[in-house]
Structure formats: C-alpha cells, structure tokens
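Missing here is one protein chain; the remaining ones are kept as they sit in the complex.
Chain IDs A, B, C, D and E follow the sequence of writing; residue 1 opens each chain.
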Amino acid sequence: MTEEQPANEVPSSLSPQILAGDTSDVYFLRSHQIMEREGVNPRVTMEFFPSGDGILCGMREVLALLGKALPSESEVWALKEGEPFHLKEVVLRVTAPYLSFGIYETAILGILAHESGWATAARECVEAAQGVPIVSFGARHVHPAVVAVMDYAATVGGCVSCSSLAGAQLAGVNPSGTMPHAMIICFGDTVRAAIAFDKHMPPDVPRIVLVDTFHDEPEESLRVAGALGDHLHGVRLDTPGERGSVTPDLVIEARARLDLAGFQHVKLVVSGGVNPGRIREFLEAGAPVDSFGVGSYISGARPIDFTADIKQVEGKAVAKRGRIPGIIANPRLHRSI
Amino acid sequence: MTEEQPANEVPSSLSPQILAGDTSDVYFLRSHQIMEREGVNPRVTMEFFPSGDGILCGMREVLALLGKALPSESEVWALKEGEPFHLKEVVLRVTAPYLSFGIYETAILGILAHESGWATAARECVEAAQGVPIVSFGARHVHPAVVAVMDYAATVGGCVSCSSLAGAQLAGVNPSGTMPHAMIICFGDTVRAAIAFDKHMPPDVPRIVLVDTFHDEPEESLRVAGALGDHLHGVRLDTPGERGSVTPDLVIEARARLDLAGFQHVKLVVSGGVNPGRIREFLEAGAPVDSFGVGSYISGARPIDFTADIKQVEGKAVAKRGRIPGIIANPRLHRSI
Amino acid sequence: MTEEQPANEVPSSLSPQILAGDTSDVYFLRSHQIMEREGVNPRVTMEFFPSGDGILCGMREVLALLGKALPSESEVWALKEGEPFHLKEVVLRVTAPYLSFGIYETAILGILAHESGWATAARECVEAAQGVPIVSFGARHVHPAVVAVMDYAATVGGCVSCSSLAGAQLAGVNPSGTMPHAMIICFGDTVRAAIAFDKHMPPDVPRIVLVDTFHDEPEESLRVAGALGDHLHGVRLDTPGERGSVTPDLVIEARARLDLAGFQHVKLVVSGGVNPGRIREFLEAGAPVDSFGVGSYISGARPIDFTADIKQVEGKAVAKRGRIPGIIANPRLHRSI
Amino acid sequence: MTEEQPANEVPSSLSPQILAGDTSDVYFLRSHQIMEREGVNPRVTMEFFPSGDGILCGMREVLALLGKALPSESEVWALKEGEPFHLKEVVLRVTAPYLSFGIYETAILGILAHESGWATAARECVEAAQGVPIVSFGARHVHPAVVAVMDYAATVGGCVSCSSLAGAQLAGVNPSGTMPHAMIICFGDTVRAAIAFDKHMPPDVPRIVLVDTFHDEPEESLRVAGALGDHLHGVRLDTPGERGSVTPDLVIEARARLDLAGFQHVKLVVSGGVNPGRIREFLEAGAPVDSFGVGSYISGARPIDFTADIKQVEGKAVAKRGRIPGIIANPRLHRSI
Amino acid sequence: MTEEQPANEVPSSLSPQILAGDTSDVYFLRSHQIMEREGVNPRVTMEFFPSGDGILCGMREVLALLGKALPSESEVWALKEGEPFHLKEVVLRVTAPYLSFGIYETAILGILAHESGWATAARECVEAAQGVPIVSFGARHVHPAVVAVMDYAATVGGCVSCSSLAGAQLAGVNPSGTMPHAMIICFGDTVRAAIAFDKHMPPDVPRIVLVDTFHDEPEESLRVAGALGDHLHGVRLDTPGERGSVTPDLVIEARARLDLAGFQHVKLVVSGGVNPGRIREFLEAGAPVDSFGVGSYISGARPIDFTADIKQVEGKAVAKRGRIPGIIANPRLHRSI
Partner (left out) sequence: MTEEQPANEVPSSLSPQILAGDTSDVYFLRSHQIMEREGVNPRVTMEFFPSGDGILCGMREVLALLGKALPSESEVWALKEGEPFHLKEVVLRVTAPYLSFGIYETAILGILAHESGWATAARECVEAAQGVPIVSFGARHVHPAVVAVMDYAATVGGCVSCSSLAGAQLAGVNPSGTMPHAMIICFGDTVRAAIAFDKHMPPDVPRIVLVDTFHDEPEESLRVAGALGDHLHGVRLDTPGERGSVTPDLVIEARARLDLAGFQHVKLVVSGGVNPGRIREFLEAGAPVDSFGVGSYISGARPIDFTADIKQVEGKAVAKRGRIPGIIANPRLHRSI
C-alpha cells in the first residue's frame, strides 16, 4: 500500500449506486454470476490505456473504488492525478482476482474518460492564456449530477476557480462568480444591483459587475465604477452573440475609457464563447483581459475514451486479437495500492 | 396543473444535493441572498431556448424539480420529452416569483443541455439505420453518475435498449448486452465461455456471443454456432481498430459462411466505432447487420447549450441587450404546471 | 444619325483635357502624327468588347465624345446605357476614318471599363436586396474626380440614390444622406444634433439619424424617437467593426424595441461593410431592413476591362493574330450615330 | 507652416468642383449649414487611418486642399507621399475649427484611398520584379478623369514611367509607349509601320516595335530587327490570351533566336495580363525580360479605404463608440501645415 | 465449345515465351511442381473480377491462351471483348483441373488489366468527344512490345484508328497519321514537305499537314492550303506547351481564316496533351475540331487490376478469408469454351 491518499475514504462523488455496480454494463454483472457459478476466477492483470493524448483526471476516484473492492493481495500501479498521458500509454495496471473488480470496468473507464476529457480541455485554455487566469463557468452545460466532478477536473487541468459551489468544495477552492443577468433585470438597473451586491456580500467576495445588460458596455462600466469607486473589483464583459460577442477591440476600448476616467484599478473579465482559439486572438490583439470565464469549451468537451485489456491470466501473457500479449512497461507508473 | 406526470414524484436521478441548489453557479445563491435581503422578488417570466436543433430530453426531470419548487400560483409551459426543437425555439416558459426558482437556472439548463445532446445523437444514429435497431453501448465513456440519464436519453432518442442496468431501469426497458472480452479471456476459449453463458443465464436473456477474441470472426462464428445450435441468438462482431475494425465485407462474409453452414437463424450484431456515417456505409454496401451497438458517438455527444432569459417582470416586457423584449409565442408549448 | 440623346451635348464629366486627348496613351498620339505624315488614314471598323459579363455604363459619355469627333460619313452602332452584356459581346462598333477617332481609344475603353464596373457591382447589390432600396454611399472611397460618374453609374446599376451632390446631379436624382459622426460629436449628443437637424433642414429632407455614436443603438433609437416623434423618418445603424458591425439580430431587436414603444413608423437604414453576401444574410435572417447604404463594394469595384479591335480596313476583313477577322454580328446593337 | 511644398499651389488634378465641395457626401454640406446656424464650430482634432497596409499616395493633393481651406491657427501633421503605412496607423492629423474643413472629409478620404490603392499595387509589382523596370500601361482601364492621378500614383509606387501623357506630366517623367495594334493593322505590315515610326519620331523616342500582330513573335522580331538594325531599341511581346498569352518559354526562345541572328542589342518588353505572380513566374523560369508593362493590376486595384475620426473637441479626448478617445501617437508624422 | 472465335488460333501478340509460362510469377511454377509431385490436382472453379468499373479488353487473347491449355472437359464462361464491367463483377469463370491452367494466372490477370486500362481510357475520350472521332497517337509513350495491343485496345474502346502499323494490323483498321516535325525540319519548309508528301503517297492516304513547325498556325495553314488546294485533306494543330498548347480560340480562328480564304474543305486535327477534360473544353467553347489525336491519356492509363479467386474445389464452395465462398452469379457471362 503505497498510495498517497487513503484508499478507504471514498469521495462524495461516488454514490452508493456506483459502488453497488448498478451503473455498469449489464454484461459484466452477468459475467460475474456465470463465472462465480463455474468457479472461474483467475488472478489477472488488466491494463487501462487512452485513445489519445491528454491530462489524467479521475484517478483519485478510481483508486478509492479499487481500494474498497480489492482483496489484500492485489497490486495497483497508476499515473497520478493531473499528469499528462499519451495515446495508448498504460495509465493503470490492476493485478487481482478477476471477480473482485471485474464489474467496475465500466465505471473506471467512464470516470477516467469523462474527467480526463474535461481536464484536458481546461489545460488547452490555460496554455493558450499564457498566465491570464481561467475560471470554469460551464456548470450550466452539464447534468447537475456531474457538475462537481466537472469543475473539479477543470481545476486539475489548471483553472484557478470555478462557478459551482459543489465543484469548488470538491476541488478545495473558493467558488468564483459575478452576478446573473436575471438579478440585474429584477433590480431594473445595473448600478442599483451593484450597490445591493456591495451592501450585502461579505468583504472577501470580490465585487465584479456584469455590464452588458442594459447599456453599452464601456458606458455602463463608467457608471458602475462611479457608483462603487474603490469597492469595485472588476467588470465582466459578456456581450451576447446577437451583438457580435466580446471583441478584442471592445476590451481595449473599455480599458481606455476606464483609465481616462481614473479607474485603473478596475479589472476586466471576459466571458461568452471563450475557447483556446479566441483566447489567442485576444492576446495577439493586445486586449488587456484580466481573466477569462470559459464555459462549454471545457464542460462540453468530449470524453477521451479509455480501453481495458487483460494482459495476463495467472501470470501468463495473453491478449485478445489485435493486442500485444503481456504487460506493456511504463516506468512512469507508481505503486498505488 | 395540466401536467401529465405527477410533479411531486422526483426521479431517482435528481439527488438531494441537486435539489438543495449545491450544484448551481454560486452567483445564483448569492443573488438569492441579496434579493431576499433587499425584498426584491418580482413575478417574472423566464424563457429557455436552445443553441441549435435537436431532440428534447430532460424535461421530465426539470418539471419534477419545478413541481417541488414553485408556489401554487405559478405557471409552466413546456415542450414534451422527446419532441424535436429548433434553434432558438422556446422549449420552456416559467412564470413565478423569481426567488422561488432562480437558483435552479444552472440545473435546468444543464439537464436539458446534456440529455438533449445525448438524445439528439441517438436520433441521428436511429435515422441513419433506417429501421435496423440501435443499442446504446456507451456507458463506459461517461462518469457513472450520469450513466443512467445518458442511457435514458439514448432511448428517448430512439435506441431500443441500452447496456447499463441503471439506464435500463430509468428508461423502463430490458438491458441489453452480450459478454465482455474479459470473460472470454478468463475462460480461455470463446466456445467454453458461450456454453457457460448458455447454461447459467435465464432463458429470456438472448445468447449473443462475441466472436473476435481469439480467432477469425467467421471461423469463430461457425464454432460457436456448432456448439450452441438453436440456442444461439446471434454473434457480435467487434473487431478492434488494430485489425481494421468491422468492415461491411466482413459482415457479408460472416453471413454467407453462416448461411452456407445452415445457421441462417444467427443474428449479426456490429459494434466498435459505430456512428451515423459508418451506419450508412454498412447499409449502402448491403451488409446484413441485424443490430448496431453505438458507444461514444452517443455518450460522448456534446451537450446542446440552452439559454434562459427573463422576458417579463411583473407583466411588463423586458429583455437584456441583444434579446427581444416580451414573450416569444410558441403554439407547440403545453401547460405543464 | 439615329441616336436618342443629342451627340453634340457633352456631359460635364468630360473635361477639356479629355477632349484634347491628353489622357490617352502617348503611343496613340504618336501614331496619329506618323500616320498623318505618311498619309495613311484608312476607313476602318473598330469593335469594342468586354472581358466579362456586366451592365453597360459610360456609353452616354462615349457617344458624346464620338459625336464631337467623327466626320459626317461615319457610322456608330452601340448597346444602350444600362443594358446587360456578355463576355466578348460587341457593345460598340465604329466605322470611320481611323485618324478621326483613333486617339480616343484609351478614353473610350476607360470610360466603359470603369463605369460598367461600378454599375455591375451596384446591380449585384440590387438583385441581392430583392426590392429593398440601395443607396450608394461610396464617394469616400474614390478620387473626387470620379465621384460624380461613380455615383451616376451606381444609379444606372439600380441604386435609388447616392450620397454625393455631384453624382446626384449627373444622375438626376435627389442626393441621400443622414448625418456624419463628426457632427454628432461636435454637438456632444445625438439627440441634440437630431433636434438641430430637424430645426434647420427643409421639410423635404428626410430626418434619418445616426444612432451608434455614443450609446447602444436601440437605446439611442428610442431616445431620438422620443425627441423627434413623427418628424423622425428613420435611424441609421452603422455599428463599427470593432463592435462586430451591424448584425441581423441587432436590426430585429431595434425594430422590436421601437415597435414596443409605439414607433412603428421609424425606418431602419443599415450601412457599414454591406455587400451582396451580407445583404442576403440580413434578408435570410428576416431582419426588417428598410434600406441599405452600400459603400466600397460598389465604389471600389474593379473595372471590367474592354478591348478594341480593328476588324475591317477599307471594307476588307482583317484582324490581328488571335482574333477573328471581320465584323462579329450582334443584333442587339442600335445605330447610334 | 513647415510644409515642404507650397500649400497655396493646387495640383491640376483638383478641379474647381472638388474645391467647391460638390463631390462631397451631401450630409457634410447639410451639417455645415446646420452647425453654422446653431453657432457650433468647435476646434477639433481629426485623425485619418487606413484599413490595411500600403504605400501612401495623395497626400500632396490633400495638403494643397487643406492649405487652401484652413485658417492660420490650424495644425496639420502627416506622413509623406510614398511612405509605407500600416493597418490603423494615423497618417494625417488635422487640428482646426471643424467648419473650416469638415466638408472635405469625403474628398480627403477618397484621394488617399484611391491613390494609395494604385501606389500599393504598383509597389507589389516593383518588388516582384527585383530590379526589372515596370511601366504603367493601365490608362485604358480607368475613367480618363483619373488617368493622370492613377499614373502619377503608379510612379509613386515605383514605376519608372507610364503610358499616358497627362500622367507623365503630373509625375514629371517621360511617357513611355510602343505602338498600337491599330496602327500596324492600318499599315498592313509590322515592318512597314516600324520603318514609318523610325522615320518620323524624334531620335530620343526609343524604337520599340509590337511583334505579335501578324506573324509568330520570334519570326516577326527577326524581320523587324533585320529592317531597323541598330535603330531598333526593342520589341514588345503582347500575345493575346486566345493564343495563351506571353509565356516564359516564348521570351527565352525569342532571346535565343535574336541572339543567334546577332541582334543581342534588342530589348524584350513583356505586356498582357502581367501581375506580381506572373512577374515572379517569368523571373523564376529565367526569362530574360528587359521591362514589364503592367495594366489593370495597377489601374484596377481596389482603393484602400481610410477612416476619419474626431479624437479631441476643444482639447478634450473624445471618440465615438468603438474607438479609443484621444490622440493616438505616431512619431513618424511630420508637421506639414 | 460455344466460343465465337476459334480458340486454337493464337493472336500474334502472344509470344512463345508467354505460352511457356516464363512471364508468370515464379511461385506459380513452383506450385505446379509441388502439386504435381504430391498428386494434388483438383477440379476447381476460378473467378476473375476487376478492382473498378471499365471496358473489358484482352479476353480475345485470354480465351486463345485457355483454348490451348485446357483439357476437353473444361468449361469457361466470359464477358465479351468490349463490354462494360463493374467493380467486382465476375468477367471470367474457368472450371478445370487446376494444374491445366494455374500457371497462367499471372498472364491472364495482366492481359485483362493492361488492355482494359487502355480501352477504358479510350472510351472516356470517345464519350467526351460526342461523335468527334478520336485517333490513338500514344505509341511513343509505351514499350514497343505492347504498342500493338495498346492500339488494339484503344480501338476496342472506340478510337476510329491508331498511329502504329502493328496496332492497326491487330485491330484491322487503316493506320492514321500525318507527318513528323522531323521531316518538316529536314525539308526546311512545311510547304515543301507537304508537296513531297502529296507527290509520293498513294491517293488513299489523306493529306494532313502539321502546321505549327515554323510559322504561326493559321498563317501556315493558308500557305499549305494555297499550295495543295483540293488535295489537302486537313491540317494538324499541335502547338507545343511552351507556346501555350492548342487553345479553343486558335481552332476557331484557324477555321475562320481558312473559310474566309475559301478553304472550307480543310479539316482541323487537334493533338498535344488532349484528354477528356480538354476535349470537353474544346466542345464547350464551340471549337470546330474535326478529329482529336490522343496520346498519353490512353497509352499511359493505369491498368485496372484484376483478381482471381478459387471459389469451388471439386464442386464444393470455398474461399479464402475475406471472400464469399462459392460461385457469384453473373447472367451476362457467355459460355466461351
């Protein structure tokens, strides 16, 4: 047992239904039954590898799952959460009696695929941004049952924060957010909403005001800055696509008008359809963005499929057709259980 | 209250955490607090619309959530589960005091986006297949926390069945599956595994045997058919990419060799990288496929993003910049709450 | 002499310098001198044809020029101003002593090429607009020495009006325009400028106010409409590229907000980077544009090159290498001189 | 007053009509009237910038126009004629009472746009030609009213000469030309025409004979060279498109056949559809071209649009939406008035 | 024996070396030896099918080869020479003792592949030409050992004639040709060569003179027509690529100039880089071509690969992996031996 985090502590994202195997492909459950009845339960070595390059995420959950399932004589080698992996690189190798973990094949593959997909997309944004912080704003594009793991994966990929409370808790960061258009519309005026926000929120919540709801963005920015003064941390530009979305020129202009009016301290947050390509466009155009909010590019990222292969049965090299029999060495693996 | 399904019955896929608003963007929670303190809680009409065409899914959960949240004087109009929708068409309109449902904006959008994405991808496969049944095999590509809703959405899109137990239960269908490569490797021989399967499974589970593990597929098909005779329902061709994946010619050849040997009753199931384009290739090449198993094309589908806009406040038409103030008529909507 | 307009009346666009041959290629002037000294001056037939399809423009000037130059026994056949022509179709045929008109070859070709280029581009816009009127706004993209003929050509191509005074005079239409950004900036406020415009302009000048200078366009439209009421004819949307240019959605939204406030009578004029492709986008998106202002698509159009060939010398068919000797019949030609 | 050329000397290309403002957009004339009546005439700073990279041309005319219009307390900074400029670089800054020059906005923009377009196209040819001289042959593709400024602009871009007399006068160069096909056809034979040319032209006009009219080009070149001997300066290859235009191989062959016959002194001029791409093809293929005649690539070049923005009103930084308020520094500008 | 041509008459294109099997792949010779020694010589049915669509050619030779090789109890079914075939359609089925014909597999496949490739390319030209005759001029692009079969295949594909004597003999047509550039250069003048040709050739050889050697093509055509008068059958335009090849406009001009001079009877033959695309260009441009000479498009055509499969052994359906066991019905086959 060399693992760094206690294997017997199951993250909140693993529901009892998952632990019971209910989310597995039914044929694993049937296989379990048949093999049990036939008394077939060899000690096997199973290897897991991805269908592309990426950033590994979900291993924390997978090790917790295996930690609960495997008998004591088992052995698990794995890459660590957050490490990069390459096409077909072995990221996990489990040696144990097959029936002790066979029904979890579906869950293990799904956890790694989905979370690595999110973490990898987040990393692409982070790399494009060259140091400008990225916040995950994509909770609204995925089912709430995976909001927490999605936002957790985004932070593993390099996001400094996320908008969902559940994700922030799982990732151990402060949630980040500004205010919704809905609230401003209910108040009927951005400045009125901003003043109420400033009045009721604890001092450690940064005052970042959304400025595209009713008026031209630079104009509204100046109104809000006039009203909140030093309390104002920043403004968020989120111009809708119907108005051409946020452009680099808009950011440059807003900065110039704020500076001209003496509001150099006000930060500029950009959101709305942000992705690595658009991030690069902003940076190349010299737009002084202070942080980006990224939504569906991260949360809607395709999972990176993983495959599991039995490569040894009772110590003997095997493989199905199309695969190389026997273990494929990977010196980057750590003994994890 | 005109809704067809009882709103007070919450599907198992909505966890207490979701109902508590923990998976929402933190700024909705903060807005709630601010508006409550300021006494701002107008009766608003909020409309939800998609960013593209597709098949609606998730409305069942959304109505259950709203049914729990909304006070009695509220009004909800919605499209029905499984209906097609068009870009920017209003699929849901809620009229209620803002604070009664504002914190669920994230969850409602996420449910509709993710499930409609899956249902739409499933529908594309179903339409490409022109009557050949499609089974959802993609549980292994998504986090187990959404396996059930993903497979449910696949059936809403037209899949006849799915591989996960939890998905099948949510969708009210029998789960479908064959056997894993892992089991065949543990048994050491496909025929031996097939005989054990036939011996222990209840009679209503169709005997479908995976035939690409150790030998050439048509050869193995003949061996298995010889061993199981009339018990054999079908064989599954799942040739790995390293061997060129399943080709139309392989299906045609397997059919010809089975027929020549008198096994006309044995069905052919094709899986492995199946998507609408490949389905059309099989059909255009005249390959006699009896059913397709589709994995990541459905389960890895991108969510179809939805947007929510307040369009009336206390009966008065409003909208943020970029949107048309006031309700947008849609005669296809049904009074649902 | 069958021409419809008096050939001895030279349009103002033909300067004395042009009539003197100063703008010709120098080798025509030299040839004239040599041939005169050698006593070579055959009666020739010269044909003019274009390098592509288009709308003929400039023939009015060309006939005036020839009318002044040719001796009485000459003969000129031509297509009429504004008629469509096809690649290599003969649009003008002159039979006269060579030295009477040879030095004008450069000018005739240049007039037809440049003006037909503008007229053809205008026609493309007019056809794309399916009845929505087009106004030529491109004076600012060409040298002032051709502003008048450019705007004249735009009306030959189908524009209902143009922005330059000189062009409108040559074309016999009322000039059309709104107000410059410069004036609004000098007044410091759009509404103040609009009121001054309304106060000082004669009643037959339509009040069309530019609404993108200081505030959000729909917001400014409502302010201006409130101030001018029934006096307001329309507003012009000319959003700069830095703000994403005018989009179909912006037009739709401005219309909706004006209508909601009771200003159904206010017209919407769209300008800024308009071309046939963008016109089609507006119409296909259902944007209720009342007229388009088109700038550089028309005024920056490439000339459609023309070529002149001598096809008969003293009644005998000739041609240089690469061309067919003798007259090429075209029943669409009219006897014009 | 630091300008290098006398501002009170107006180039012949600026007609009285232009100076009277007749070629302006009508709304500038109307604005002038309104502002005058309202007594609004602030001292403003207006900046002019281009929509792309290029070679500046037309500033000579613009400064003459401003020199006549501006009161004595005005200030003008500008780039010099012929300098390269970059996208959005300020090329002209005028500080003066608005009403003193506002009506010339259309003319200034049009002069710079059209002439810079021609100069830039000429420069592209000159750069492609790597030292082989380029002559502007494009008078026949533009309206004679701009022939002079077009050919002037071509020389600013680097052409060594031009074919129009008016252009050569404006640019201060000797016009360049050979002879027209028309003259050869009138004479009935290339050699006869060449002998007449040689007989009547002053000695300083180079004898360059067009050799594609009646016979194969190398064959005709040899005939002409035989007839004129040392008098012959060069031959022009202008093969029509119907015969495949001039190819690099044709130039190489003509050179070889002339050299073989002892006419090494005869130059080869190439014309007909020449553009930077084709120039590069000739040079890369090793074709020994002595000079290129370029027509519509230069004269039909699209104008490079310019924009004018008021950036200060009475010393205070302003700008319309989408632009940065205040002066944009450009150390390359010279005080010009 | 139902074949239409005597199988015992071997075409001259089948050399003794081919009949001896020397041109076969060595492993067929070795197999023959091994099977003979082992006494393995089953009666097999072998089917031959192509890798694409095309025109069948070479079957005449193949049947002659099989006619010599097969014992009397054999059976051969085949498509006829010149028939179209489709991808994977069976074009030949042989039932016989394997050792009687096995060594000819290489030769049969090669004959069908190479000759069908040529015939198919010829057919493409013929179809593009819509009735204008095509002559095969490609002997110079292939090894002389296949010149005869190549030109024979071209006529099977629809060419009316060919340039090689050997090909014309095999195909039973008169060879067609004009004169080489070499001869004209040796004579030093096209007209002199033409007169000598007319003097010495028998009257049934059409006088077609090559007119691009020394002078402009239409000019030379007129000279030759003037010299030979009614004796002249046609002229061949073969302009080299260095001069832009033959263009549709050149054909139109040559026709016009010949007609103008009263030589309406002179035909126009076009050659040089002719292929189906260029043929269509000529026809679409209305060029009055009387016949096309096609070279490397036909003679350099890629062979259409064929495959041979044993589908029955002693009456029992078999096939290697990847192929369907048993005979594939084709009602278009004829009993040929």
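Note that in this section a residue touches a chain if its C-beta (ideal position, glycine included) is under 8 Å from a C-beta of that chain, and two chains touch if they have at least 3 such contacts.
Model, not experiment: these values are computed from the prediction.
The chain that is not displayed touches the following shown chains in the complete assembly: A, B, D, E. Of the candidate positions E:Leu79, E:Ala148 or E:Val191, contact with the hidden chain is made by E:Ala148. Summary of contacts with the chain left out: across E:Gly226, E:Pro240 or E:Gly262, the touching residue is E:Pro240. Residue E:His114 is the one among E:His114, E:Arg223 or E:Arg255 that touches the chain not shown.
Summarising the interface, chain D meets the missing chain with residues 216, 218, 249, 252-253, 256-257, 260.
In the full complex, the hidden chain is touched by chain A at residues 317, 321-326. Those residues of chain B that touch the chain absent from the view are 214-216, 219, 239, 241-245, 247, 249-250, 253.
The definition used in the following text is that only the chains that are shown with their structure count from here on.
In summary, the chains found to touch both chain C and chain D are A, E. If you compare A-B with B-C, the chain pair joined by more contacting C-beta pairs is A-B.
Computed from the mean C-alpha positions, the centre of chain A lies at a distance of 65 Å from the centre of chain E. Taking each chain's centre as the average of its CA atoms, chain A and chain C sit 57 Å apart.
In chain A, 214-216, 239, 241-243, 249, 253 are the positions where the chain touches two or more neighbouring chains simultaneously.
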